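Right after this comes chain A.
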Amino acid sequence: MAETMILVPGRSSKQGTALNKGKLKPEYLLVTSTLEMNSDDMQRLGLEEGDSVRLSNEVGETVVTCKGRKPEDLPSGILFIAYGPPSSQLMDGDTAGTGMPISKNIEVLVEKVTVKNI
Partner candidate 1 sequence: MAATLRIVNGKLYDPINNIDGKVQDICIEDGRIVDSVSDDATRIDAQGMVVMPGGVDIHCHIAGPKVNAARKLQPEDHRRDPHPGTPFTRSGTGGTVPSTFATGYRYATLGYTTAMEAAVTPIGARHTLEEFHDTPIIDKGFYVLLGNNIFLQNLLREGRKEEFRQAVAWWVNSTKAYTVKLVNPGGDEPWKGKKNSNVSNIDEKFDGLSPRQIIEAFITTVNDMGFPHPAHIHCNNLGHSGNYKTTLETMRTAGDQRAHLAHIQFHSYGGELGKNPDSKAAEIIEYVNTHPNITCDVGQVMFGKATIMTADAPLAYVLRGLTNSKWVNVDTECESGCGILPFSYQEHIYMHTLQWAIGLELFLMSKDPWRVILSTDHPNGGSFMLYPKLIKLLMDRGFRQEEISRVNQKAIAKTALNDLDREYTLYEITIITRAGPAKALGLKHKGHLGPGADADITIYDEMDDKEMMFNAPRYVIKSGKAIIANHEFCGDHDGKILHITPAYDEKIEEVVQPFFENYYTIEFDNYAVSDSYLHDHEIVPTANDR
Partner candidate 2 sequence: MSENIKIVKNATCTFCGCVCDDMELTVDLDEKRIIKAKNACVLGRAWFAEHTIGDWPVAMIDGKEVSKEEAIEETAQTLVKAKFPIIYGLSDTTCEAQRQAVAISDIIRGTIDTTTSVCHGPSGLAFQGVGESTMSLGEVKNRADLVIYWGGNPAASHPRHFTRYTVTPKGMFIPNGRKDRTVVLVDIRKTPSAPVADLFIQVKPGKDFEVLWALRALVKGKNIDPSIEEETGVSLATLEDLVDKMKNCRYGVLFFGMGLTMTRGRHFNSGAIMALTTDLNEFTHFVTKPVRGHGNVTGADNVLSWQTGYPFGVNFNRGYPRFNPGEFTTVDTLSRGDADAAMFIASDPASNFPKVAIEHMKKIPVISLDTKQTETSNLAHVAFATSTYGINTGGTVYRMDDVPITMRSAFDSPYPDDEEILTAIKKRVQELVWAKQGIKIAVGEARVA
């Protein structure tokens, strides 16, 4: 089952502390590959805490681990992820004459990854 949702990459304080250890360290890689999702949405998509999901759009795709958030904290259809290499894969390079790529509110297709990538 796949659905189109809006991905909002942003900063988190966990990311901020992990960043100081080093961007190639496991802590940082974990934080930037964890996707927060409305728990109702997760249920609908048949997802459980820690499952892998593939996010894709016309730019690229990435596989991340999902984590539930209460519906009152994260509206249905919105996904949050800390900026990092996974979110980069979905960003378009066109800046529309501003220098800024669209880095938030990215429409992505969300699907459960049934076979785990090794």
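How these were chosen: all candidates are chains of the complex that A comes from, given by their letters.
Assume a residue touches a chain if its C-beta (ideal position, glycine included) is under 8 Å from a C-beta of that chain, and two chains touch if they have at least 3 such contacts; residues count from 1.
Everything quoted here is computed from the prediction, not taken from an experiment.
Undergrad: Every candidate listed belongs to the same complex as chain A; state which one touches it: 1 or 2.
TA: My answer, from the options 1 or 2, is 2.
Undergrad: Which residues, counting only chain A, touch candidate 2 once they are in their complex?
TA: Spelled out, the residues of chain A in touch with candidate 2 are 6, 8, 10-13, 16-24, 59-60, 72-75, 78, 80, 83-85, 87-105.
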